[in-house]
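A short worksheet on the structure shown next.
The complex appears here minus one protein chain, its other protein chains still in place.
By letter and in written order, the chains are A and B; residue numbering begins at 1 in each of them.
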Amino acid sequence: MPSANLQNESASFNWFKYASPQAFFPLAGAIAPWFAAFAAVLFVVGLYIGFFVAPTDAQQGESYRIIFIHVPAAWMSMVIYLAMAFWAGIGLAFNTRLSGMMASALAPTGAWFTFIALWTGALWGRPTWGTWWVWDARLTSELLLLFLYFGFMALQAAIDDPRRADKAGAVLALVGVINIPIIYFSVQWWNTLHQGSSVSLKSAPTMAATMFTGMMVMVFACWAYAIAAALWRVRCIILERELRTDWVRAYLGKQT
Amino acid sequence: MLSVMRNVIARDLTLAWRRRADVFVSVLFFVIVASLFPLGIGPEPKLLRVIGPGVVWVAALLASMLALSRLFADDYADGTLEQMLIGATPLSMIVIAKVFAHWIAANLPLVLIAPLLGLQFGLPADALAVLALALALGTPSLSLIGAIGAALTLGLRGGGVLLALLVLPLYAPVLILGSLAVEATATGMTAQPYLLLLAAMSLAALSLAPWAIAAALRISYE
Partner (left out) sequence: MNWGSMIEFFAMGGKGLYVWGSYGVTFAVIAIEIAMLALRRRAAGHRA
């Protein structure tokens, strides 16, 4: 790496230092527990607000309380895909190994959130609209998003060479991220033209302030959790891939 | 550069012609899949007319996808692809030529046979014409997107099933617009917006996909 700012390295924080897995490994280990703790506290606060402070919804009764996990999970499923594509793009553009590892580390967490969004959506839909599933634009796109995550993970799992896996996954993630808006709009259009069902997801109940607060706290809790999980997983990936290096051997030897 | 592209197209078409049986098998697959649906659903003409456009499109999607593994596999096996990678002609141009030849060999037959299948489902004459037109406009983007998947899965174990998992979710917009075009015609509305969007998607895929395909091929060779 060209180090033009070698002299003032002590003065300015050098981000590129942490582009090396060896340097990032202890950093991730140091900050992951903080995010995990933050997530745990926020989950407790958010659920407390959601279940004990927020009032019963006038139209939906108590089943609306699923919103406190459903909406954050749905947001995270999309945000994580974007983050994944971002790291994938950085990895392709600058050929940094850590970026590809970050993308792989994010994928399972993103897929889990997509699954949670679909699951809670079904459980919310049943008491509210009397059906587990409607081919609504949002639900259908979310399902296709889950397939995109699976495709990414399956492709990487099928490739033995980690560098090729990173790059192939990166191309796929970028193709996917271009397609997501196209998928969403085409599905939305398809749905409005097939308006057979009487279910309209657009008329969301007006939200009380405490409901909104509870939801936002849960959103931040999910963010913190996703970051902690991804950092934890990227540490596993670093160890797996750098197993032959001296520093990993020294690190693992020190632990046992 | 153009002469190289012409040569690639001519070569790939010659190869495809020598292996007519492969083309025949994918067309047969297309016909059989579409013909199985009435057996599973029942011979009620009204119902078949409703599901016809979607069924023919899904069958075309699958047939087009199955042919994808042939796109690069032979050139990969005999080293031709490696020559193309290091040659002077930009890889994305060669890729366009290869995908074009592949489209003629693997998808054009589907476009031509599709109206016959539409007939099985009792679609009216104008809908049959739109079905062929929509397939002609939509299948290029299937080939282009699919080629990305084919390049990414080159030489991998379980490549075929993996390719399906990668590519089918990305096919969703084409499927939606394609069946909507046919449905609109069958119910007496205009299919024009859908056909235009299908064409737009194919053009967008033509401008973006070749780079992704070329990048994926290089990655597969590293």
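Note that a contact is a pair of C-beta atoms (placed from the backbone, for glycine too) under 8 Å apart; a residue touches a chain by one contact, two chains touch by 3 or more.
Given the structure is predicted, the values throughout are model-derived calculations rather than measurements.
Peer 1: Please work out which displayed chains the absent chain touches and list them by label.
Peer 2: Per the contact definition above, the missing chain touches A.
Peer 1: Which one touches the absent chain: A:F38, A:W119 or A:F185?
Peer 2: A:W119
Peer 1: Any idea which of A:L42, A:I66 or A:L139 touches the chain not displayed?
Peer 2: A:I66
Peer 1: Name every residue on chain A in touch with the hidden partner chain.
Peer 2: Missing-chain contacts on chain A: residues 47, 51-52, 55-56, 61-63, 65-66, 69-70, 73, 108-109, 112, 115-116, 119-120, 123-124, 126-127, 225, 229, 232-233, 235-236, 239-240, 243, 248-249, 252-253, 255-256.
Convention: only the chains that are shown with their structure count from here on.
Peer 1: Taking the mean of the CA coordinates per chain, how far is chain A from chain B in Å?
Peer 2: Each chain reduced to its C-alpha mean, chain A and chain B end up 32 Å apart.
Peer 1: Within their complex, state which residues of chain B touch chain A.
Peer 2: 145, 148, 152-153, 156-159, 162, 165-166, 168-170, 172-173, 176-177, 180, 201, 208, 212, 215-216, 219-220, 222
Peer 1: If we count contacts the way the header does, which residues on chain A are in touch with chain B in the complex?
Peer 2: Residue list for chain A touching chain B: 92, 144, 147-148, 150-151, 154-155, 158-159, 161, 163-164, 167-168, 171-172, 174-176, 178-179, 182-183, 186-187, 189-190, 193.
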